[in-house]
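Only one protein chain is missing from this complex, and each of the others stays in its spot.
Our next item is subunit A:
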Amino acid sequence: MANDPSSPVKLNVEFRTIKGHKFTKDGTKQALLNLTQDQGGNYIFEFENFPDRNVCKDFVASAIALSGEAGRTVPEKSAVPIQDEQLSAAEMERRIKLLQEDSDLQKLHKQFVIGGILSEAEFWATRKKLLEQNYSRRPKQRVALKNDMWSTKPLADGQSNRVTFNLTPEIILQIFAEKPAVRQAYLNFVPNKMTEKEFWTKYSRAEYLHSTKNVIAAAAEAAEDEELAVFLKQDDMLVNEARKKIRQVDPTLDMEADEGDDYMHLPIQDHGLPRNDNKDVLDSQYEPYRRSFSQHLNQHAAVVLQGRVIDVELGDTRSVAEALARTKHAELAKDASDVYLDKERLERISRMTEIEDLQAPRDPAVAPLSIKDPRDYFDSQQANAFSTLGDTVSGAKQLKCSVSTREAYCSLKECISEIKFQGLTEPTINSEVAFKVLNGLAQNISSNKYHLGRNPNESILDSLPKITREELLLHWSSIQELLKHFWSSYPITTKYLLTKATKLKDAMSQIYPKLQEIKESVQSDLRHQVSLLVQPMLQALDAAFAHYDADVQNRSARSGERPNGF
């Protein structure tokens, strides 16, 4: 629509609907600003000049940004995350899994959320702990370093004299971790002296030489090529590290560790392992070029067990090297500054190597134990037991024995001998007494039948028919859920809470008559028990209703004074 200043129609578009803006470059024929709506339409504005257009453009940009945010924050401000909740896929999955595992939870969910009484968010708000538990159960495992040592047996091409080595970033990481001298060399040489490819070629050559175990050739090549020498010689940095580690061993914990465990400084004879091949005594000039397999293995094992110390992407070799160097430096610095730790260690050593017999007696470093007399506790328990059994008379009566022990034993023995000589009385028991006893027992048992189940461990719920039991339990859990939400929405401050409370109250008033029905449907002999069970549920509901009614009354009384409600 062309610009017609005389047209009476004014364009009024809310910024909320404008999603984006486009503009022509400065210096082109026309200064245009194109505002696109999310429904697809767009408005094109033509300006007189570019500066004006640019001012408008900036304004429009900020306005769009603002309205975008505002659109998102409005629902949050009402303090209610209703249907706009952005759930991630993981969260949805967790919830579904939880519902699948727990059928009671599923029933509640179906009843309330799908029934429209509670919203999803409210339902799950109180169950965050369950969701978290589920989530954290999944172990977060990281892949550790590979344990296989980089094979020094390269792929040798049978036909030509070429030997190929394969280097992946993973392998490079391991090389840097195991051989600090190589890492240092990398940082020094690349990219100043040689390219990465050259570096690795040299390194591979060194490895090849080592694999042939030809020490003399190694020495010869090292003499020619300075850089190669670095790879062939012993790793000094490693040596220092090992030494430091030994010094840090706490003798109070590991008495055996000593200088002998320093595997880098031992002579190359693999200790204990039989050396079956050449015991050729080489010139001392060749010593540095030997490499011991056991040393290599130890170092490799130490690195693997340490795991991944850095989190850098493996692509860039240089950054990996630097990161490793940084970690090592940090460790060094920490150790150097840990004088306090050293002092503490010395103190502990001196304390633990004390000979106890030669020490002066020391005050016990513990507070004396004060244990109460168990009789206090027991006496009260006894009183309980008696009161339950209805033994009011003799509970307090103490049996008095005014006879000395000897006499007591005498009478006991007399009784025994009496029977021995006289035999059992005939009849054993008087028939009237027996009859009375039998009657009394029968009466006792029959009167108890209606109070309890077959054995005292059984509860009343088990004696109900299954359907009733399930219903009762379901009602109980639903009432609990409803009451929880109901009471948490008081005091009512917003309209949302008011509607929520009303909804909950309606749901509760629906359950109320169901409970009454259950009470009536049960058999007559169980009715008393069931009504005892149902009573607290009804009481809780009544309390909630009373509170609701009182609140409604209050509110209507208050709003009577203020015509515009709250």
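Before moving on, here are some points about what is shown:
Criterion: a residue touches a chain if its C-beta (ideal position, glycine included) is under 8 Å from a C-beta of that chain, and two chains touch if they have at least 3 such contacts; residues count from 1.
The rule is simple: contacts and distances are computed from a predicted model.
The listed options are "General transcription and DNA repair factor IIH subunit TFB4", "Bridging integrator 3", "Cap binding protein 80-PB" or "Metaxin-2", and the UniProt record of the chain not shown names that protein "General transcription and DNA repair factor IIH subunit TFB4". For the options A:192, A:353 or A:404, the residue in contact with the chain missing from this view is A:404. If you put the hidden chain back, the residue from A:168, A:350, A:417 or A:554 that touches it is A:417.
Residue in contact with the omitted chain (choice from A:483, A:526 or A:552): A:483. Where subunit A meets the chain that is not shown, the touching residues are 370-372, 374-391, 394-395, 397-409, 411-413, 415-420, 423-425, 428-430, 433-434, 436-438, 440-441, 444-445, 448-449, 451-452, 454-457, 480, 483-484, 487-488, 490-491, 536, 540, 543-544.
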